[in-house]
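Here's a slice of the assembly, chains where they normally sit.
Letters A, B and C name the chains as they come in the text, with residue numbers starting at 1 for each one.
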Amino acid sequence: MDQQQLRTLLEQVREGGVEVDAALERLRHMPFEDLGFAKVDHHRAIRHGMPEVIFGKGKTAEQVEQIARRVLDNASNLLITRTSEEVAGRIRSIVSEAEYFPLSGAVRVWRERTLTGKGVIAVVCAGTSDIPVAEEAQITAEVMGNDVDVIHDIGVAGIHRLISNRERLCKARVIVVCAGMEGALPSAVGGLVSAPVIAVPTSVGYGASFHGLAALLGMLNSCASNVSVVNIDNGFGAGYVASLINRL
Amino acid sequence: MDQQQLRTLLEQVREGGVEVDAALERLRHMPFEDLGFAKVDHHRAIRHGMPEVIFGKGKTAEQVEQIARRVLDNASNLLITRTSEEVAGRIRSIVSEAEYFPLSGAVRVWRERTLTGKGVIAVVCAGTSDIPVAEEAQITAEVMGNDVDVIHDIGVAGIHRLISNRERLCKARVIVVCAGMEGALPSAVGGLVSAPVIAVPTSVGYGASFHGLAALLGMLNSCASNVSVVNIDNGFGAGYVASLINRL
Amino acid sequence: MDQQQLRTLLEQVREGGVEVDAALERLRHMPFEDLGFAKVDHHRAIRHGMPEVIFGKGKTAEQVEQIARRVLDNASNLLITRTSEEVAGRIRSIVSEAEYFPLSGAVRVWRERTLTGKGVIAVVCAGTSDIPVAEEAQITAEVMGNDVDVIHDIGVAGIHRLISNRERLCKARVIVVCAGMEGALPSAVGGLVSAPVIAVPTSVGYGASFHGLAALLGMLNSCASNVSVVNIDNGFGAGYVASLINRL
């Protein structure tokens, strides 16, 4: 029941066409989602400049293709994360300019490229093995309408590399930092800048990295106050949060 | 070596009072922190509207008082977290308007109350036991110059309480959500709004809550894409990150 | 806004006293919880024979007393879990027949004793140290309107004790089983009966019991198919779930 339907009902009550009790009954059993405007409101908020995203993992190529077709009916842009080259081929047969990113397994349709983010989002990673996660954050932030500055391989063990990128980092409005192993980079970056830092622990490492747990705990315990954290390897989430912040 | 000293050195070089090689040597061995302006630059960035914060835990009342006196020489505002009523008394003897918050153990000097945050920060908590953590987030955000809207006790087990606060939540520019036990509230709030959500797991609970671990893992795995997470019970960190975002 | 208020609004619309647009606006911004009947509906469902329960831990005696007074205005029965003897005294000064259970720290006002549960709930515990948790389950189930049969100290290391209680167990419609250490009793009980078994791991034990983790994992991995599990030491939850089932 959308706003119009509700108005109609009230007018019918006013005009005597519907009894108060009947109206009461209809309102009483009106499922929340049928308020209509509420849902539209909600969805509009969510979709404001944010293209649809399909989490590809655990879906068949067929399923992903079908959802993608439905989305592309109404939307210029689309992001599919953690999917396969096969899916990329299927999407390319729908939209020829679809890109495939083999490192992160993402497919992106990026036709509408208006910048909606107000500043630069820096996406930083500690080592070359963290690049797939950083790439997911980068392409998410780009397709969400942001200018993204990518800086690879500035881990804390070579702190001069970090220092030498200080200016680029300071120019960013939001920073995504991806790091595996000990996950120390967000603290170091956080100490250099005053922008909010979204930390992404990666599962890069072995032994006592416990598939990213070491990096995750490190980031949660960051001594820099401007750091918040997303799930291990969740480049998408970091890019998404950064995009929301950059639109403020 | 601050900016003035560097200028003096360069002028001495210009006037021939210092040889190029000698100047080179002094610059070469100049410790980074002695660049002065760099540090000032850095600190200015950090302190932009952000009052000093003293982490009180593990410091004696004497130590906290001394640091506080030094800070209050130059600053209008001061926040001390996780401290005792005794410290509150000492601070009150310096600045009579100092407030003490027994739930979260915070002391606040809040003389300069200009709003620097651009919108409202909502601070939400799931249950009454989460209030101490929410309070820490609230008073941090306030002293950092924000208009804070506090909403208590809207946990997911009574989802109508959450729904009924939907409008207030939607008006916020950033939202801090504190929850213990299963830590589900950030996901539910995140699904209702399009603002960034800073989730704070609390150690509220018993048994398999494992002192906040359950809530922490829940929040890291949130199915809402606009959620990032800080350490267990870290109300201060959440309020700080939210303040940084709200100033953008 | 309860059902009556909504009816009044609709009647005002009908009679022309309120404009359609104004009514629309009031309905539109009507917070969900103000639908009234929904909440009543919801609460009625929840409260069907179920007295209010106050989780005492982390609340001051003053706070608990105030909540209790409000509850007792409208209700015959009240359960307060994990509270202190001091609270018991305060409640007794309101309702003289209030009972205090020092093992589990519960206070109970049990004036309305109609049985709403259709059968017997058996509450079983493995060792004497598990009695406080079993007691919490027992008094919860009782105050929720159930006939409770309590069987203590029938752990699996003395399996004849279990076998000898087989008939009593088989007569129960629902069974709550509390056990610490290795938490094996729910499997053994589950294998003897065809009733649903609610397993409560307790924190009884030391060393590798890890405060109830061993019992919890054991119960989750039960080879008996009729076992479901609640949190460590959550006697209340088990008694509550059992009561819900026994009313079906």
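Here, contacts are C-beta pairs under 8 Å (C-beta built on N, C-alpha and C of every residue); 3 or more make two chains touch, one makes a residue touch a chain.
Fair warning: this is a prediction, and the values are worked out from it, not measured in the lab.
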Review point. Assuming the 3 chains shown are copies of one sequence, what number of copies does the full assembly in this structure comprise?
Key: 8
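Just so we're on the same page, only the chains that are shown with their structure count from here on.
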Practice item. Since chain A and chain B are copies that touch, just let me know if over half of their interface numbering is common to both, same, or not, different. Key: same
Revision key, fill the gap. Per the C-alpha means, the centres of chain A and chain B lie apart by a whole-Å value of 24
Point to revise | Residues within chain A bordering two or more other chains | key: 32
Check your understanding: Within the complex, which stretch of chain C touches chain B?
Key -> 29, 31-34, 38-39, 42, 57-59, 201, 203, 211-213, 216, 231-234
Exercise for review: Please give the residue numbers of chain A that touch chain C in the complex, ascending.
Suggested key: 3, 6-7, 10-11, 13-14, 16, 20, 23-24, 27-28, 32, 37
Check your understanding: Which bits of chain B are touching chain A when the two form their complex?
Key -> 42, 45-46, 48, 53, 118-119, 163, 170, 173-174, 192-196, 198, 216, 220-221, 225-232, 236-238, 240-241, 244-246, 248
